[in-house]
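All protein chains of the complex are present and in place, except for one that has been dropped.
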Amino acid sequence: MQHLLFLAPALVFVAVSTGLGFSLLNDPRKMPSMLIDKPTPPFVLASLEDDGHGFSSEELKGKVALLNIFASWCGGCRVEHPTLMALANNGIPIYGVNWKDRPGDGARWLRANKSPYVRVGEDRNGRLGIDLGVTGVPETFMIDRTGRIRYRHAGPVTDEVWRDTFVPILAGLGARQ
Amino acid sequence: MTGKCASFLACLLLAVLLPATSAPAVAPDEQLADAALEVRAREIGQQLRCVVCQNQSIDDSNAPLAHDLRQLVRERLTAGDTDAQAIDFIVARYGNFVLLKPPMQGNTILLWFGPAVILVLAGLGLGRYLKRQAAFQRLQTSTPLTRDEQERLEVLLNQRGSP
Partner (left out) sequence: MAPEIGHYALILALLLSVTQAGVPLVGARLRDPALMSFAGHAAFAQFAFVALAFACLTYAFVTSDFSVEVVAANSHTAKPLLYKISGVWGNHEGSMLLWVLILSVFGAAVALAGSNLPDTLRANVLAVHGMVGLGFLAFIVFTSNPFARLHPPLQDGNGLNPILQDPGLAIHPPFLYLGYVGFSMAFSFSVAALIEGKVDVCWARWVRPWVLAAWCFLTIGIALGSAWAYYTLGWGGWWFWDPVENASFMPWLAGTALLHSALVVERRNALVSWTILLGILTFSLSLIGTFLVRSGVLTSVHSFAQDPARGVFILGLLVLTTGGALTLYAFRMPGLRYGAPFAPVSRESGLTLNNMLLGAAAATVFLGTFYPLIVDLIGNDKISVGPAYYNLTFVPIMVPLLLVMAVGPALKWKRDDIREVLRRLRKPVVVSALAVILVLALTLGRDLIAAAFMGVAVWLIAGALAVLARRLRLGSVALAASVRLARATPGAFYGMVIAHAGMGLTVAGITGMTAWATEKIQMMRPGETLHLSGFDVHFKSVGNVTGPNYQAEQAVFDVAGKGRAATRLFSERRFYPVRDQQTTSAGIGTNLISNVYVTIGDPDGKGAWAVRFYYHPFVPWIWLGALTMAFGGFVSLFDRRLRVGVPQRLRVPAAAVAPA
């Protein structure tokens, strides 16, 4: 029994170092979304250019859609732009939220870069962002036919990200509905 | 201390000008007019983590998101929320990560009760150790060793210790 007691520190250490080893594979900055499988928070967004073309959360229902949070000052948004354009051309409805930006800047950015969005709205003060648990741009949400959020990706949606993470979920949604 | 001495000391040890990192965070225009609400807002601000910073509370951080959350807290309090309701509002959106005081739930029971358990176990260990000491002491005083036995004991003890 006494001998076992002397082995205890070594055993505890094995557990600790195993934990530390696994933690090396972990990104401490990744935050899970609180909104998975919850309905999209209801909102109405004004349009960027005073042409009455904003959108509301109701419009997201009835189909599988992407909700993309972007800003004109965001570098990652530039990175994911080609992918989003390709998805839009393939018929995936993408709704854009211009987050904490001046609507003029957002509109200018879209004109210069071509808009992949079916609809765009402005979230100047970031309140919708807070309701969605947004911490930065870009972030993309996948919303199912009933308006529930199924997946949230923080960071640019590149072709790999789309292929490896979004497509399987999309397939799952298609099969169920 | 005379006034002159005190002021000399004060001047001597003064005006330490030293560079700093983040600018202090809560701005004058963020503060609520209602002092009682403002005190509550500051206390809540100390309990919420700035999730885009490297380990700071929203009160201490000058990140834009921290600023937004500070404003949000004040809005909720002004709208009549209790402290708990305002905090729950933010937790519902950002998760438990935003709480600097970890909640009491299934996966934190070990965290909250661990220290007490450690203390109790250590206390039991200490108690056992002292009891063994007392028993050994009783043994020693009740049947003292003879000089020969004492020397043999020392030899044995030293033998066990040699490489």
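Going in written order, the chains are labelled A and B, and every chain counts its residues from 1.
FYI, a residue touches a chain if its C-beta (ideal position, glycine included) is under 8 Å from a C-beta of that chain, and two chains touch if they have at least 3 such contacts.
Here the structure is a predicted model, which means the values were calculated and not measured.
In the entire assembly, the chain absent from the figure touches the shown chains A, B.
Residues of chain A in contact with the chain left out of this view: 2-3, 6-7, 9-10, 13-14, 16-17, 19-26, 28-29, 31-32.
Mapped onto chain B, the interface with the missing chain covers residues 3, 6-7, 9-11, 13-29, 31, 47, 49, 54-57, 60, 95-103, 107-108, 110-112, 114-115, 118-119, 122-123, 125-126, 129-130, 133-134, 136-137, 140, 151, 154-155, 157-163.
Please note the rule applied: only the chains that are shown with their structure count from here on.
Spacing of chain A relative to chain B, judged by their CA centroids, is 34 angstrom. By the touch criterion given at the top, residues 51-52, 64-65, 68-69, 72, 91-95, 97 of chain B touch chain A in their complex. Taken in their complex, chain A has these residues touching chain B: 31-32, 34-35, 100, 125-127, 130-133, 135-136.
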